[in-house]
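Shown below is the structure under consideration.
Heads up, one of the protein chains got dropped from this complex, but the rest are sitting where they should.
For chain A:
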Amino acid sequence: MTAVGTHAWTRVETAPPPGATAALRAEWVKFWTVRSTPWSLTAMFLLGAGLTTLVCALSAGALARGDVGEPVGAFVTWGIVFAQVTAVVLGALVVTSEYGTGMIRATLAATPRRGAVLAAKAAVLTSTLFVAGTLTALAGYLGGNWFLDREGIGLALTDDGVLRSMVGSGLYLAGLGLFAAAVGLLVRHTAAALAIVLGLVFVVGNLVMVLPGAWGEWATKLMPGNAGSAIATPQSFNPLLLDPWVGFAVFVAEVAVVLAVAAAVFARRDA
């Protein structure tokens, strides 16, 4: 056999190197080309806006008569509690579906800089959830407030905390999705990630309220779902919670810690 290793392959045209946004564009295409994304966002809208409207329609009369010992402001973003589930599902799937299918190897072969992959995923997820969450809250407010207005107890968008709760719903759902993605990156398993995050927000977050004394009070204030969600409503059902922006800062810090741990593990781990 003759020596065949002498002629090197040469490219015909040389494309410019990909910009810093290449990983971002790849994640954007990935995000919008699986059905779980539109499904999750549709479910978010239906649950978030639909349930808010429904609950306001059903409670408007009682609220107006003063039969309900709860603030009106707690009702105009009522559905966001349930929309949380969809944000968690979407956030977890963005990461865990890649591990479940082996896609993660294709992703990391295409973009070996793992920090860039994680940053791109986080940017796509949080920007989408922020917009979807804000629009969901706004639609829920418009729908629910229509019934409240008829009873003369409606809230204006300019009333204290109303506009903040619209944007806050977007911020909270974006943070929650990112939290689920970080947990997903740690456990690499859809069901496990969902169980951990939903359990923490819906079960543990409420259970700690029964702990005695200051312990219970602070545990309740600091649980991620409790600390973060106050920003998503003009007035909370739970008077114990931290102030909206303080609570959100605590929540952001908690998400940041979990995300940092996940990023460190991701950077070192074999794919």
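Just so it is clear, a residue touches a chain if its C-beta (ideal position, glycine included) is under 8 Å from a C-beta of that chain, and two chains touch if they have at least 3 such contacts; residues count from 1.
As a working rule, contacts and distances are computed from a predicted model.
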item: Per UniProt record, name of the chain withheld from view ["Sodium:proton antiporter", "Putative FMN-dependent luciferase-like monooxygenase", "2-oxoacid:ferredoxin oxidoreductase subunit beta" or "ABC-2 type transport system ATP-binding protein"]; value: "ABC-2 type transport system ATP-binding protein"
item: Option touching the unshown chain, where A:65, A:105 or A:150 are the choices; value: A:105
item: Contacts of chain A with the absent chain, listed as residue ranges; value: 1, 4-11, 15-19, 22-23, 25-30, 33-36, 97-98, 101-113, 268, 270-271
